[in-house]
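Below is one structure, written out as structure tokens; comments come after it.
In this view, the complex is presented without one of its protein chains, the others remaining in place.
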Amino acid sequence: MYFGIWATLLVCTYLTYKLAFIELGRFNAAVALGIATFKATLVALFFMHVWHAREKLTKLVVIAALFFLLLLLGLTMSDYATRLWS
Amino acid sequence: MSMAATPIPQPVIPQGAERENYLNQEYGVWSWLLTTDHKRIALLYLISITFFFFIGGFFALLIRLELLTPAGDLVQADTYNKIFTMHGMVMIFFFLIPSIPAVLGNFLVPLMIGAKDLAFPRINLLSWYLYIIGGVIMLHCMLTGGVDTGWTFYAPFSTSFTNTKIVEAGIAIFIAGFSSILTGLNFVVTIHRMRAPGMTWSRLPLFIWAHYATSIIQLLGTPVVAVTIVLVAAERALHLGIFDPKLGGDPVLFQHLFWFYSHPAVYIMILPSMGVVTEIIACFSRKRIFGYHFVAFSSIAIAVFGFLVWAHHMFVAGISVYSALVFSFLSYAVALPSAIKVFNWTATLYKGSIRYDAPMLYAFGFLGLFTIGGLTGLFLSALGINVHVTDTYFVVAHFHYIMVGGAVMGYLGGMHFWWPKISGRLYPEGWARLAALIVFIGFNLTFFPQFILGYMGMPRRYYDYSHMPEFQVLNVLSTAGATILGVGYLLPMVYFLWSMRYGKPASDNPWNAAGLEWKTASPPPTFNFDEEPVVTWEAYNYEELDAPHKEEVPVAR
Partner (left out) sequence: MHDNANANSLTAVHDHHGEAHAAHNPALLHHFAEPQQQRDAASLGMWVFLGTEVMFFGGLFCAYLVYRQWYFGDFGAASKSIDATLGATNTAVLICSSLTVVLAVWAAQTARRTLLISMLAITMLLGLVFLGIKAVEYKDKFEEHHVPGASFSFENVPIPGHPGQFANPRHAQMFFSLYFVMTGLHALHMIIGLGIFLWLFIMAWKGRFTPEWHTPVEIGGLYWHFVDIVWIYLFPLLYLIDRHP
């Protein structure tokens, strides 16, 4: 099963690399980051065994960390994104 | 301390003589410096943070002396900048942030949950060593020139223009921050994994909930300021300009990253104090805390909401007005959980059998002063008022009401409350009440005039106010208050030390308080309990403790 995940990860990497050279406008970033998130999720769920975690606490720790990271990024960007509105 | 001085281990003598406890179990300097006993580590922290408290206090004294007169006549401007910077850095990073968690938390968390030690005792010791290393580096930095940017070391002054020792101070704070992270990590894992059988989440003392919430903040916030320090150091030392306007960098970005931690940091400083006050109020009203679950969840709410408000320190820094609106609204929201606590404490007091021992005096002081500090925080959250009083003494008074009137009062109250448990001795009650009163009077005399000064327009971080000599009267009052406050802080030092040799020996539970820590000896044995406790009662079971025909509550002996 690990080999399956490993192969998927390598394919995704290749895909990211190849797609970067194709003009997709604003979606280049979204696609690249989307694939990266998919890969990171696979590593976390299956290599770090979060999927089969004995307790909900492990998942809670992961989600909490991500939540606060998004808070940092999101609220900071809320300043930068709206600076030119006025 | 008499313990460390005697080299010969004393034999365990059964009848009447001193029983074996964590203080006399082993003697010698190395038994302390290499200890993994959370109680000994707590005492190591106690000595260290008291040391830094007096260093920070010394700088405060210099500030107040300079401000006695309008002219800048005590020190030069650059020196004054260094003095208030060092006052802030030492007090915040080396006193307030560790204080209650590292001393009372370390000592009490395992005891309160019925564990033998924290989850990672060796990491606990590492925490202390990191704190000491950070402290030594900070001392060296101060002795060789210090830093003059204010404790907030804003870019681009700190990155491009100042010639003072930013990198060294940054390293000191980074290391101390790592110490803070490890303490938080230890507490979270301990509270999750090491609770005694029957100690469910709803039976935990609220002191534990407060420390759990504090630990969450320490874990999630400190790394951001750590990486910010790395960036500042990289900019100064390696010319990797992240905040450098010449490269298109944004100094406001520094402020975002800095305050993302530093605002939640103030909750690191106040939450443990709230936990202490909760324990004291319950004990000295002889009542269960009103609204246990509300108080517990409000601690978590403060931890989470505290991360949503940081830009209220930046309203005039150039952030977008819409963003400021959002942060202002969120800053109002963050006051709600604190208010809930104040209501619950008050409701606990209602119809309680109040005793006015020293810990309770500090708790009362906390209630009043924290409320004033918190309400003035709401003033500051209002954009209109904020623009008027930013960077004035109003802000200085606001945060000192919370940090000193709140956090330090709670710390002192906690030290008095648990002193019998920690030392096995009773402190002199008369002196303690007097000291509490002196602290309260000194505090208000120091900081209340500063609200007025700020509103009248006296800027902070100015060593010379000769353009507005009418500020002098209030400044003189403030300095007089500071002197009284200093006396109030010295008194406990003196009588606590006195009590270690001459104080009356304490029983296991001199306050007849609820909580597992009171069910073991004062001072506790090294492994805390002779037998693992099994908890079958709810927290704050004061009715049972005070009931005349007390059926034997299961005791951990």
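For reference, chains read A and B in written order, and residue numbers begin at 1 within each chain.
Here is the rule we use: a residue touches a chain if its C-beta (ideal position, glycine included) is under 8 Å from a C-beta of that chain, and two chains touch if they have at least 3 such contacts.
Not measured: the values here are computed from a predicted model.
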Contact partner of the left-out chain, one of B:125, B:181 or B:213: B:181
Residue of B:429, B:470 or B:532 touching the missing chain in the full complex: B:532
Candidates B:23, B:41, B:92 or B:119 - the one touching the absent chain: B:119
Contact residue for the chain not shown (choose from B:219, B:269 or B:422): B:219
Touching residues (missing chain, whole complex) on chain B: 12-16, 19-20, 115-121, 181, 185, 188-190, 192-194, 219-224, 226-228, 230-231, 234, 238-242, 246-250, 253, 256-257, 260, 525, 527, 530-532, 557
Interface with the unshown chain - residue positions in chain A: 2-3, 6, 9-10, 13-14, 16-17, 20-24, 28-29, 32-33, 35-36, 39-40, 43-44, 47-48, 55, 57-58, 61-62, 64-66, 68-69, 72-73, 76-77, 80
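Basically, only the chains that are shown with their structure count from here on.
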Touching residues (chain side chain B, partner chain A) in the complex: 192, 216, 220, 224, 252-253, 256, 260, 307-308, 310-311, 319-323, 326-327
Chain A to chain B touching residues, read off their complex: 57, 64-65, 68, 71-72, 75-76, 78-86
